[in-house]
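Every protein chain except one is present and positioned as in the full complex.
Which chain is which? They are A, B and C, in the order written, and residues in each are numbered from 1.
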């Protein structure tokens, strides 16, 4: 199989996100790094791109230059990843979709619900892939949870409980550190801090696993460090369109938690528990039986789990491989598209523009409810009401 | 030291609570089981009492008989435990307090807030001890958490997160089983099921540890099994009088959790995590340092922890010993009273009538808020507003 | 049921073992503390006994006095616990057995194998109970493991792996502390330190659970702190009489382990794992299936487990209750003896003189093999060869 050509916007020297995407995209050998505009400073971006092995004419100085360059090539890139500052995602994603490129956009996909709806419409109109990087949904056992729910192992879902709590912004003396401060500044971060940064990962995971979308929510948002205008802790109650109740907690002041993204799902016939920090075990209790440990890589799991397991049972897989699974889905989607065939349904799980849109609607709903003492508000984007 | 004389009302043959109290009261040898009215059926109660070793004239047929009998004796009991059905707690506790007895009442102390205020006033007026059995507060490491907060190890408390979730009422086919059903029937259980049954333990523990009382709350109560009139799952957000935010989840449909009472406390200077199912370890992360494991029984803990540890480090202690610690507190309180001295402050931690009252106020507040779509309501009893 | 009368030798004021036995014996209300010789200093022993509530004429000044006093009484004690310094166990146990008393002896039962054989013969000849306090065998889930093996859940046992490791003697600067030093001094401790102190608990548990006795062993004994004449770490390989292989590690220099008594059992049809520090969960993997968690107190366990569980599932039970289960077995054995009936087979699990003897044989075998570079030696007492 010929390698697909992949490009990147953002992720310049010294960023964390750049190496992560290059690792994820390159991991299976499906994508070849072919073009990039890595830095908002044209010269730095061009130089760094060439140091990373790009041809000089495809190490671009800006995304506009890259768009112009790539659209005119025969061997244009098959997929572009947008990993620029949040406020620019909309504009760049829109431009590349409209030019006929498949796009993987970092979260948040947009800064407003309206922009999100625009992207969804453009993706539909162009028929191009617009994926959004909820990378945690790439974990093999997260996908197995989804498969278990879909095939009815849990019966009707009653409750989903999601958490994404860490303590990395708990130090009041560090609150004015620019690295931390911007996240709590409405001028830079928008209407929400911790929910927009971490909570939407938890919400996406909940929706992804139970196969239901949030309809309504009530939020209690607080700033535990008083100088913050935006919340550093939020509790969100939800109602999903399939009848499930949701409870979602996110915090950045939870000292003792490192990266505590966890999911619990309770149905009529059993309960599941999973934690991102120990992602290779899934705890499952069928109603009336014992708690049992499902291991990543064990025989007889779902096709969705099998497809996303890379090493044998008992060997941990971690975040970079989960991330690579999103790229693997996209490689399959792009190839199926090129070959005019249906894609492997077990790969058809990458997060999409509608997910990015729904997250943005949830962010605004949380902010609105939080200001209104937890009043229940519609969590759906207008186009899905 | 002469043994104190102890009596019991309720806890007849076949009950779970009876043996638990007898074990707890007897464990240290401080109390001698001296009198009881164990059953609402007089003959059964008398016979069972004698089989348990009571003298024939102190194996009473009813609590009224016992009250009359004991109040006229020189060697009257020093403490009476009330472990009858919930609806009778008020009447019996009131009668014994007014007759000058110290009382340990099972939770819930009363069925209404008004009754709770009555008990508090009576206890104050009589100067008698009125304890309420929040037995989980007897765990050594729970007390150590309280001591750590009190001495400032965590700095100002920002957030307390409590859970009490189990899955023992998750089976829809078992929902009409009388053993389960009464808890969800307002005629028998009052205004709340799961919060009143389990949630108040979590709330008491949160208040106990952080040394703050709930002022306001907002509740999302749901019945995951549709036939239930009362909630089987509730999420409660709280504000405490010392400025802490609270998040409390309780559920009886959480398949995979056995008796999941857990507490997390986040302050300016560190975070704590404790779980009732593994009560001999406490996880503590000082701000900017590593997570560390505090072991029950380790050298150099607080006086409150030392007093309530009975076996050496590395040997588990469980619920029965936690329960016994409440009785141990009461023995010290009664002896100090008899001897006209101040009690050991490290024992002065048993839950009191005001705690029972505050729980009842919280139960009604949760029910009210739950019906009002999560509106914030006052969580305090009227007498403390 | 009338209470049984219980007496104690040793366990004077300030000891740890005294309160532990009184708690264990008293916990179910089956035994009444009726007589004691608590201290080798007669006056102190008599005074402390009376402070603990004994009648003046049964608060004895020495074990000889107690023996004389009790054997002449109508209401003589039903059971005597011997908790004196190790070197005196043999003499006292022998004397009381010969005088017709049931005895519970602390471990080690004797200091030599010959003495151990004497005790076994005396117990057989007199028909009296001679129990030895391997208290960890009282845990409910340890008994359930034994039941699972006995009923064939694991098939033929291939391997048993036991550990008892702690780090409480790891500090070289503390090695001369008298509290620590005597254990490593042959004049006081005999031929073995860590194996005799902790290893025999692990060996008893292994034998108890798999229902097989050690036949041969090879030991690697080392003194990690050079000043010690006796071992502070030992690895022992074993062969059991039913064909199982054993691997037993014990250490007192394992910094990071508190009281690490663990057991793993591997059979043809499944594997078990249990740890004393978290004694309420048992990990069980049937061949070809998933690891599952057996909870103490869950429905449908063995009669042996049911009999020794005291509080409902999800509430921890700890060491004191395990210890009380040994006393509960003995109460049933004594009552059955008095009533001339067979005892409940689920209670017929208390450790016996033969277990004490086998431990002593293993201690000498470990010492012998350890000196002989791990040569395989007979682990059995001569009377069982």
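To be clear about the criterion, contacts are C-beta pairs under 8 Å (C-beta built on N, C-alpha and C of every residue); 3 or more make two chains touch, one makes a residue touch a chain.
This one's a predicted model, so the numbers in the text were calculated from it and none came from an experiment.
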| item | value |
| --- | --- |
| Listed residues C:40, C:71, C:181 or C:247, member touching the removed chain | C:247 |
| Given C:34, C:95, C:210 or C:272, the one touching the chain that is not displayed | C:272 |
| Touch with the omitted chain, as defined above, among A:68, A:125 or A:313 | A:313 |
| Footprint left on subunit C by the chain that the document does not show | 158-159, 161, 167, 170-172, 218, 220, 222, 224, 233, 235, 237, 245, 247, 249, 251, 253-257, 264, 266-268, 270-273, 283-285, 287-288, 291, 373-376 |
| Absent chain, residues of subunit A that touch it | 1, 3, 16, 19-20, 22-23, 26-29, 51-53, 166, 258-260, 276-280, 295, 310-321 |
| Absent chain, residues of subunit B that touch it | 290-295, 298 |
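The definition used in the following text is that only the chains that are shown with their structure count from here on.
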| item | value |
| --- | --- |
| Chain separated most widely from subunit C, comparing mean CA positions | A |
| Cα-centroid distance, subunit A relative to subunit C, in whole angstrom | 56 |
| Subunit A and subunit B: spacing of chain centres that average the CA atoms, whole Å | 43 |
| Inter-chain centre distance, subunit B versus subunit C - centres from mean C-alpha coordinates, in Å | 35 |
| Where subunit B touches two or more other chains, by residue | none |
